[in-house]
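Note that one protein chain of the assembly has been removed; the remaining protein chains are unaltered in position.
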Amino acid sequence: MGKLVRFGVSMEEGLLKKLDEWISKHEWTNRSEAIRDLVRQRLVEKEWENSDSTVMASLTFVYDHHVTELQERLTRMQHDHHGMVLSSMHVHLDHYNCMEVLVLKGKASEVLDLSDRILGTRGVKHGQLVRTSSGKTI
Amino acid sequence: MGKLVRFGVSMEEGLLKKLDEWISKHEWTNRSEAIRDLVRQRLVEKEWENSDSTVMASLTFVYDHHVTELQERLTRMQHDHHGMVLSSMHVHLDHYNCMEVLVLKGKASEVLDLSDRILGTRGVKHGQLVRTSSGKTI
Amino acid sequence: MGKLVRFGVSMEEGLLKKLDEWISKHEWTNRSEAIRDLVRQRLVEKEWENSDSTVMASLTFVYDHHVTELQERLTRMQHDHHGMVLSSMHVHLDHYNCMEVLVLKGKASEVLDLSDRILGTRGVKHGQLVRTSSGKTI
Partner (left out) sequence: MGKLVRFGVSMEEGLLKKLDEWISKHEWTNRSEAIRDLVRQRLVEKEWENSDSTVMASLTFVYDHHVTELQERLTRMQHDHHGMVLSSMHVHLDHYNCMEVLVLKGKASEVLDLSDRILGTRGVKHGQLVRTSSGKTI
């Protein structure tokens, strides 16, 4: 995790109380963890604004595997960018529908391009890209 | 602003460096301000998840004022909810297009309803609701 | 509104039924209006991805006007970019809190910069930028 350093933060009493309520009710284990998460989230957003950053992503999509040639097309697109698709996972939802998740690594602009192309393919019904990070810089 | 209290936060050295770079390059004036903003943002998001919260919002939309009866309809919807529309601002964009911003106050669910109805009106081309807060609890 | 043209769309029976349910329950007045809105929304998102596009925006923010020099700072920032701030509206929320909405016009990258700077100012508690359009191209 890298060496931990400690620093002071000043906050309005009322805001801190709200934060503590939130921590006790829901997500995080303590204030530092909450604050680190919020900072990391912002930094990852900013990383993606630079189209040359090397980023990690996952692309989730739901499709109807009976659509003619859809699977061939999806496979071909992934092979055309084989350097970018680190791995994939497939779930059979019902007789028609499949869900697939790809883990992607590459330049932000190239990852966005591949995502656009896959989500725009006929038969791909819904999907979304998660923009995350290799974890090194956060 | 309420009384300020001070507490310690521990963070990985590398993450803190990234945060400081971000602060020096861009938005905030110091670490505490950055962290307070990130906390407030999350708390406001959570406030809106409770449909009974009393919230503040702004609704921005662009419309073509030549569309028959559009202005009458928009005015009527606002009057039907006159308790919710605190004020409005109008900008003439060109011969056809207007931009309007409403400041709204009410229960989260009612504000969302009014927003849906206005954005769905024929002639309203584009718009978005900003979900914010009265500032009291943050 | 420009001349209307008509074209055919094919859609799965089940999906069309769902769309019609949505239209009858909520937002839009008819299918064409619904579809035009969805198309416009996507086009506006894409317009903002080109940092040189001339765009319209609104910036909504809540602040505590007792914070020293905050109003001077906010006024100065707006004057430094007086070409970009077309108009503004102010609402007194309570003894401490104000809400302000600015209507902005400029290059996407410059609008984003000004928005970052205002939202990062000490005393500005919460805010958000709405990315919209002059309406000409949609």
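First chain written, first letter: the chains are A, B and C, and each begins at residue 1.
What we mean here is this: a residue touches a chain if its C-beta (ideal position, glycine included) is under 8 Å from a C-beta of that chain, and two chains touch if they have at least 3 such contacts.
This structure is a prediction, so every number in the text was calculated from the model and none was measured.
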item: Missing chain: touched chains present in the view; value: A, C
item: Where the unshown chain meets chain C, residue by residue; value: 1-16, 18-19, 22, 31-32, 34-36, 38-43, 46, 137-138
item: Residues of chain A in contact with the chain not shown; value: 1, 26-30, 33-34, 36-37, 40-41, 44, 56, 58, 60-64, 66-67, 86-89, 91, 93-94, 96-97, 99, 101, 103, 116-117, 119-128, 130-136, 138
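Keep this in mind: only the chains that are shown with their structure count from here on.
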item: Chain contact graph, described as a line, ring, star, complete graph or other shape; value: line
item: Chain at maximum distance from chain B, centres defined as averaged CA atoms; value: A
item: Whole-Å separation of chain centres (CA-atom averages), chain A against chain C; value: 25
item: Distance from chain C to chain B - Cα centre to Cα centre, in angstrom; value: 9
item: Two or more partner chains touched - positions in chain C; value: none
